[in-house]
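Dropping a structure here in structure tokens format, bear with me for questions.
Complex shown without one protein chain; remaining protein chains in place.
Chain naming follows the written order as A and B, and within any one chain the residues start at number 1.
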Amino acid sequence: MNALPCTIYVAFTGAFLALVAGARSAQAARVVALLTALTLWGLTLYAASGFVPAAGLQDLVNLPWIPQLGINYHLAADGISLTLMVLTGLAATTGVLFSWNIEERTGEFFALYLSLIGGVCGVFLSADVFVLFVFYEIAIVPKYFLIAKWGSTNREYGAMKLVLYSFAGSALVLAGMLWAYAASGGQGFGLAQLAMAAADFTRTQQLGMFALVFTGFAVLAGMFPFHTWAPTGHVAAPTGASMLLAGVVMKLGAYGCLRVAMPLFPVGFEFFQPVIAWLAITGILYAGFVALVQEDFKFVIGYSSVSHMGFVLLGLAAANATAVSGAVLQMFSHGVIAGLLFAVVGRMVYERTHTRHLMDLKAMPLHRLIPFAAVVFVLAGLASMGLPGFSGFPAELTILIGTWQTKPLWALAAAGGVLVAAAFTLRAIQVSFFGRTGPDVCTEAPHPLPPITWPEKAGALLLLGATIYLGLCPDTLLDWIRPALHSPVFQALLSGGPS
Amino acid sequence: MNSWPLLSWLVFTPWVGALLVFVLRSRLPENLARALVLLLSLSTIALGACATAHFDPAVTGMQLIEKHAWISALNVNYHLGLDGLSLVLILLTGIISPVALYGTLRHVRCPAIYGALFLVLQGSALGVFVALDFFPWFVFWELSLIPAFFLMKLWGGPGASRAAYQFVIYTIGGSAFMLLGFAALYAAAGTFDFVELAALARDGTLAAKLGGPGAFWPQAVFLGVLLGLAVKVPLFPFHTWLPPAYAEAPTGASMFLTGVMSKMGVYGFLRILWPIFPAPLQAAATPLLWLALGGVVLGAFAALKQTDLKRMVAYSSINHLSYCLLALFAVAAAGSTNPAASAAALSGTVLQLFNHGLSAAALFYCVGILEQRSGGKRGLADFGGVRSAAPLFAGLCGIAMFSSIGLPGLNGFVGEFLIFRGVFGLAPWAASVATLGLLATALFLLTFWQRVFHGPAAGAGVNFRDLDRGELLTLLPLITLMFLLGLVPQLLAGLINPLVTTWAATLP
Partner (left out) sequence: MKMDYAGLFHALQPEAHLVLGALLVLAFDMVWARHRPANRHHVALAIGLLSLVLAGWKAVATGGTGPVFGGVLMLDTLATATRVGVVTLAALAVALLPSPARLRHPAEFVAILLCATTGFTLMAAANQLLIVFLAVELASLSLYVLAGFDKTRPESAEAALKYYLFGGMAAAFLLFGFSLLYGLTGSLDLDMIAAQLSMRGPSPLLLVALGMVLVAFGFKAAAAPFHLWAPDVYQGAPAPAAALIASASKLAGLVVFTRLLWPGLGSAVGTIAHVPITVGWAPVVALIAAASLLLGNIGALAQTNVRRLLAYSAIAHAGAMLLGVIAAGRLGPGPLFYYAATYGLAAVGAFGVLSVLEATGPAQKLTDLAGLYKRSPLLAGCLAIFVLSLAGIPPLAGFFGKFAVFAAVLRLGGLGGPVGWLAIAAIALSAVGLYYYLLILKQALVATPAEDAPAVKIPLPAALALLTAAALLVVLGVLPSLVLGIF
């Protein structure tokens, strides 16, 4: 476990080295970035192999930092953090692989990319709210430049919208956090410290603080109605960045809700629980229906991300051990699946056909031109639909079980979401890759598209392998997640039910 | 526990085979690919025969059980098992698949991918019939949709895209609610295992855990599971996806869809819905009975009005499967008032499943031949006098038709007779109305026979080429079985009689 903080340092060092290497050649930058990502992932897997599940956060680093404000550089991890760290490593590696074709200012691209990863790792490992906030904000600026410089449709607008929403969310979190700090007498920002102090807050204080902090994090998680930045931003971003943004960065928001908002302010959480659940359900259904009518391929995926994050938020809102463990599993699963979907749409299809308009794609027999991409997309689509055999199914099943235990009506609405997801995913698969089928397709000689390169194949196989492995053996992650929910902090929050 | 996991081999051989064929598709010459696919498909009947040899019909519990812990976090086990019902359906799958493949592989493009998809479909169906824990069962249930979708879409007719999409969405829609129902069951009972859940249902604990028989949510759970299964069978009025799907699918896929996949739905009723929700089923049985009747009568009369031969056979499938549901709902409604009639009805249901599979598959194949010879036309008016040009074909097709009508001496009679005998004893008015279905079936099939085969040669019937060797070899096993099971139904009934008797004896 002690290897985990090294991921942060590795990421930032790698970013710097990539910048320097980029001055030499693009290939050098790519190699440095890939090595950094692999090292990072390797560190997380190494930590996972030696992980002994325990009921609370295990301290990794705890040094005094700014004694005047009671801030310590405090890093700690439990099963939930570990799950998300492994996801980050995987997303980083595959993101680098799918960005292999970037030619312009490659060193800077990977430097920004790795800095973003470093910030994200920092958030997942923080046990002090100030440290969490610092890493969260560090991750914001690279996002802007990644999208504004290397993105596609409407990139400047998309970049600015994404960043401003993220920053606004973080401003809300800052307000809530400072309020809690002040109300606790200015002792410090440690999670455990604040949790203890929060027990003495008045009801109004708890409600207000929870509302601020949860909303701030939920904006980043794409909760309805603060989700509008997500489709625009993800569509505008270059492939590697969208994979990371939809796959991991959105999970930062959900993680913040779970790690900070809910345990610190349980009274506030209890009060707002139905609101959160209904907003999550609205997000699932609304985003699903909007995805059903999109004409731009990437927008379908963008809205599907909002829909899937709705499941995560619903699981959190249901507040029992089963539902929350399902939510964390869904975070991992969706991270992998979203990465796959964006990889296919952005890198495999768009870079070759230069169009994302579904009607244009329909006219080309894509499944004959890039059959590898077709198979990968079909499998990714099935995973996204929550088909058994892929990681989405155990996650959604667990969330449904947990939600049913809290309030069956919510589970019913969520089941509707499963159906809508099947509809829009199938439509996207059908129109894009299999738009023209039938015997006449064979007689035309298709204008050839560039073949799928080895980094793309490697990345796709890694992600596919992950989702299928998890679909068949979800125990691997659930064995990390469930013990973490037995810690006293969570136990006070979660209601009963078979776990 | 068996030392050699026969059932796992049964289920996974087609899947492994599919992967093999898919990976090697560019390296295999077409003939070799076809042969390999066929061989892998035949593995099922071989292993099925093995299973039959090990099977003891007198034991009414599950046999050849394999049970391993899988996902401890959700108390999910990899649990496979066999009883008479499963065995019958496995044998059916083992027969229909190679027949369908042999008949159609020659004519399709990209036979390797077609064969691979078909094998995946076959494996999934087998998995559905032997899985005894909801998680693996649902994996197989849902995974069967995907190869079916692609088979329809890539090799199907002009309207295939829309039909395939509708088919998948309807089925997933139903399954989403079934999933919710099982999530609720797990939340209450803590297990996904069918056997355990049935035991809990029998001693009343399950109903107590779900919140009392009068509460709303237990009904909702029942309805969820019901919906998922009802869409699959299909039960009227959830049947609207079927005619376009069967009609637009390529011949081989239609044969499998009607022969095996529709049985998955009825199997679900018998294996899942009835044992786990006996009381809610009894409460809802009368309205469901009416729905089944609707399927019987309206299915047959709709078939009568069709001019597209494939749609006609599709509607007749709805009709025949509704007989099975009719019997089941009649048994559920009547309870333990008439065990003999219940036993007859249940026995008839299982036999009908097998026999309808044979006859419907044969009929679709014949329609497929007609379509192929005519260059894509399959309307009622497109043919005439085929009998004179192709007497062998006419003869075999006629046998299939009569089997479907239920002529004594052929296999279709046994199932239908038993069903009617049982239902007359349990709900006589329903049986009387259902005879209308029989009448209509006879009418449309005879119309088919008369318009296509009799009369002067017309349309595509002119110079109609008779069956070649491959087509003959395809139809022959089906026709042989039709005669065999018509004359010696004990071959099949012997496998299930003790089971059926036990079911009838333990009715609430």
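For this structure, a couple of remarks:
The criterion applied here is as follows: contacts are C-beta pairs under 8 Å (C-beta built on N, C-alpha and C of every residue); 3 or more make two chains touch, one makes a residue touch a chain.
Everything numeric here is computed off the predicted structure, so don't read it as measured data.
One chain is not depicted; across the entire complex it touches A. Interface note for the absent chain: among A:3, A:178 or A:449, the touching residue is A:178. When the missing chain is restored to the complex, the residue among A:163, A:287 or A:370 that touches it is A:163.
Interface note: of A:5, A:89, A:158 or A:208, the residue touching the hidden chain in the full complex is A:208.
Checked against the full complex, the one of A:47, A:134 or A:237 touching the unshown chain is A:134.
Of the residues in chain A, those that touch the hidden partner chain are 65-69, 130, 133-135, 137-138, 140-141, 144-145, 148-149, 156, 160, 163-164, 167-168, 170-171, 174-175, 178-179, 181-183, 186, 204-205, 208.
Just so we're on the same page, only the chains that are shown with their structure count from here on.
In this assembly, the C-alpha centroid of chain A lies 42 Å from the C-alpha centroid of chain B.
If you check the complex, the residues on chain A that touch chain B are 322, 325, 378, 382, 385, 387-389, 393-394, 397-398, 400-402, 404-405, 408, 411-412, 415-416, 418-419, 422-423, 426-427, 430, 434, 437-439, 442, 473-475, 478-479, 482, 497-498.
Chain B meets chain A in the complex at residues 70-74, 109, 135, 138-139, 141-143, 146, 149, 153-154, 158, 160-161, 165, 168-169, 172-173, 176-177, 179-180, 183-184, 186-187, 190, 217, 220, 224.
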